[in-house]
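Removed from the display is one protein chain of the complex; every other protein chain stays in position.
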Amino acid sequence: MDKWKKLTASLLGPTAAIALGLLAGSIAIVIAGGSILETYAEMWKGAFGSFYFLASTLNRATPVILVGLGAAIAFRSGFFNLGAQGQMALGGLAAALTALYVPGPGWLVAVVSMLVGIAAGGLWSAFAGYMDARFRMNLLITTLLLNYIATLFASYMVAYPFKDKTGSAAMAQSQMIDNAIWLPKLFKGMPAHVGLLLALAAMVALYVYLTRTVSGYEARMMGGNPLFAVYGGVRRTPLMLGVMFASGGLAGLAGAGEVLGSQYRYIDNSFVAADFAWTGIMAALLANAHPVGTAIAAFFLVALQTGGMGVEMNTDVPLEIGDVIQAVLILFITVKFVRGFRRRRKEGDPNGAAV
Amino acid sequence: MEQLFDLALFNSALRMLTPILLAALGGALCARVGLFNVGLEGLMLIGAFSAIVGNHYFGNTGAAIAFSIGCVSLFALLFAYLCIHLRANVIVVGIAMNLLAAGLTTFSLRTLFNVKGAYYNKDMVGLPKWDIPLIKDIPVVGDILSGHSPLVYLAFVLVGAMWYYFYRTIGGFRFLAAGDNPLAARSLGIQVRRYQYGAMLACGVLCALAGAQLSLGQVTMFTEGMTAGRGFIALVATMLGQSGPLGVAAASLLFGLMDAFSIRLQGFAMPSHFTQMVPYAVTIAAMFLFKNKEFVKDAQSSGTSSR
Partner (left out) sequence: MLLKMEGISKNYGDVRANRQIDYDLKPGEVHAIVGENGAGKTTLMRILYGMEQPSSGTIRIGGREVRFADPKDAIAHGIGMVHQHFMLFQNFTVAENIVIGKEPGKLRFDRKAAVAQVEALSEKYGIRVDPKARIVDCPLGVQQRVEILKVLYQGAEIIILDEPTGVLTPLEVGELLEAIRTLTKQGKSFILISHKLNEVMSAADRITVLRDGEVTGVLEASRTSIEELSRLMVGRPLAAMDKQPASPKDKVLEIKELSVLGSGSKPAVDSVSLHVRAGEIVGIAGISGNGQSELLQAISGLTKPAGGTVALLGADVTGKSAREFRNAGLAHIPEDRYVWGASKSATVAETGTMGHQRKLGKLGFLQGRTVKARVSEWIKQYAIKAGSPDNETQNLSGGNLQKLIVAREIAQQTPFLIAAEPTRGVDIGAMETIHEQLLRKRDAGGAILLVSSELSEILKLSDRILVMYEGKIVGELQEGEATEEKLSLLMVGGKRNG
C-alpha cells in the first residue's frame, strides 16, 4: 500500500515534466510553422513506426543507456562526473585500436577490445577522481575540462598516426575493423546489436549493486551526506576511485560498443555529433539516477531524437525539435525537489532547528 | 620566439579574456551569495546567439546587445527562481541550463536562419573598435590597449565598479553579509533572497555581454557551442580569484593569454589538436595550484549552513 503510494508519487514528477516538455515542443512546432498533431505523429513513426525504426532507436539508445548508468552511479554517490564525452571517446578509440592491431580469434579480440575500452574510459575518469581525492580539485570542473582534452586527443589520433589513408582523404577516421570482430546484430539486417543486452545487464547489475550490496549502500550514503558516511566508516578515497572507474568504464564501454557494433571504426566527432554522452547524463538526471529509470529515460530521450529525424524528413520542422523537448524536460525535473521541500517545511521541527 | 610573443599576442589576449572575465565576474557575484553557478556556459551561449539574432533583426549592435541582455536575463530569472524559490539543487539546474542552452540555440538556428552549425551574414555589423585618443599613440601600450570593442573596456570598468560596490558601499556591504552568514543577515531583516536574485540577474547581464563579445567582438557570426567551455574556465577563474573582483581579473588575464597563445601556436608546425588543448590544460594546472578546502571541512561548512 505504502509502496504503491510512493511509486505513484515518484511517477508524478516525470509525468508532469513530460507534459511540459511536449507543451514546449508544441510551441516550438508552431513557431517553426508546422502542425502539432502531424509533427508528433511523424515523431512517433520516426521512433517506433516500423520494426526497422524501432531497432534503430534501440541501437542509438545502447550507448546512451550505458553512459546514463555511468552517470547514475556517480551521481548517486555524490560525485558529479560530467566527463562522459571524453571517457566515451577514449573508450571508443582504445577499442578500435585494439581491434585493429591485436591478433587472435574474432570473438576474443572483441571481448578484449571492450575490456580495453572500459579500462581507457575508467582510468581517465578515475584520474579525475584521484585529482579530487588527492589534490582536492573540483571534480565537476576537471571532468568537464578533461572532455575537451580527451576528444581533441582522440581526433588527433585518427587525424594523424592512425588515419585511414585508403578512403576519402577528408575524413578523419581509423581503418575499418575486420568483420570477424564485429558485435553480432540482434536481428538480421537490423541496426540493434548485442551491446543492448550488455547495457540491460549493466542496468540490472547496477540496480542490484545499489540496493542490495554493502558497497552500494555506502555509495548511496556518501551521496546523501558524505560526513555521515565517513563517520560511519566508509572510506571516501577508495570508494570515489572505484565509483569513478565504474562510471567512466561504462562510458568507455558505450564507446567500445558503438565502434565494434555499429560504426566498425572510430570516426572523428561521430560521438559528439550524436550527443550520446550528454543525452546519457540527461537521462540520469531525469530519472534521479535510478538505474531502471535511467535506462527508460535514455530510451525515451533517444526516441525523441530518432523521432526528430522522421519529423525532419517528412515535415518542415527541423529535427532539433527533439532537443527542445529534451531541454525543457530536464529543466522541469528539478521541480521534483520542491515536493520534498514543502513537506519538510510543513513537518518542521518546532524546536527551532528550522532556523 | 619573436613570432610567438609579440604585441599582437597581448592585444588578442585582451580580446579573448573579455568573455571569460565578464562571465567570471558574474560567477563571482553568484558565488558570494552561495550560488555555485555551473550554468555560466549556457547563459553565455544564449547571450552569443541572441546577440546575433538581435543584430540580424535590428541591424544595430546596441540593440543587439540590449536584446541579448533581455533574453539572458529571462533565463537567469528562471534559473534563480528554480534555485531560490523552489530550492532545486543549484548544480543540477546549472547543468540543465547548459543543456537547455545548447538545445535551444541549435533549434533556433535552424528555425530562424535555416542553417546548420553556423550562421554568418556579411551584412551584419560587428562591434566597433575604439581607438583611445591619447593612449593609442603611446608606442607599446597603445598597440595593446587600443582598438578593442567597447565591451573589452567595459569589462575592466566593471572590475573596478564591482570592487567599489563590494568594499565601499552600504549595498555591497550588505550583499557580502548576506553571503557570509545568510542566517544572521535574515535575522537583521536583510532580504537575502533579494540579493540572490540580484546576483543571478547581474550574472545574466554579464553573461549576455560575454556572449555578445564572442559573437560580435571579432568575426560577426554564431557557431553551435561556440562558447567551447569558456563558461567553465570562467568558473575556475571565479574560484581562483576567490570571488574577489581583482583576483578574478588576474585569473581571467591568465586564461585569456592562454587562449590567445593557443591560437598563435596554430601558426607553427604543430597539429591544431594540441594547441587547442592549451587553455583547458592550463586551467587544470591552475586548479592544481589553488586547492579546495579539505573535504571534511568543506562538507561541514556546507552541511551546517543547509540545516
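Just so it is clear, A and B label the chains in written order, and each chain counts residues from 1 on its own.
Quick note on the criterion: a contact is a pair of C-beta atoms (placed from the backbone, for glycine too) under 8 Å apart; a residue touches a chain by one contact, two chains touch by 3 or more.
Remember, predicted model here, so these are calculated numbers, not experimental data.
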| item | value |
| --- | --- |
| Selected residue (touches chain absent from view) among B:7, B:115, B:135 or B:183 | B:183 |
| Listed residues A:218, A:258 or A:275, member touching the removed chain | A:218 |
| On chain A, residues whose C-beta touches the chain left out of the figure | 2, 212-218, 220-221, 224-225, 227-235, 340, 343-344, 346-353, 355 |
| Positions on chain B where the hidden chain makes contact | 168-174, 177, 180-181, 183-184, 186-190, 296, 300, 303-304, 307 |
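Keep in mind that, in the parts below, only the chains that are shown with their structure count from here on.
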| item | value |
| --- | --- |
| Centroid distance [mean C-alpha coordinates] between chain B and chain A, Å | 28 |
| Chain B-touching residues of chain A, taken from the complex the two chains share | 28, 31-32, 80, 82, 131, 135-138, 140-142, 144-149, 152-153, 155-156, 159-160, 225-227, 230, 236, 278, 281-282, 285, 318, 320-321, 323-324, 326-328, 330-331, 333-335, 337-338, 341, 353, 355 |
| Chain B to chain A touching residues, read off their complex | 38, 78, 82, 86-89, 91-93, 95-97, 99-104, 106-107, 109-111, 183, 228-229, 232-233, 235-236, 239, 271, 273-274, 276-277, 280-281, 283-284, 287-288, 291-296, 299-300, 303, 307 |
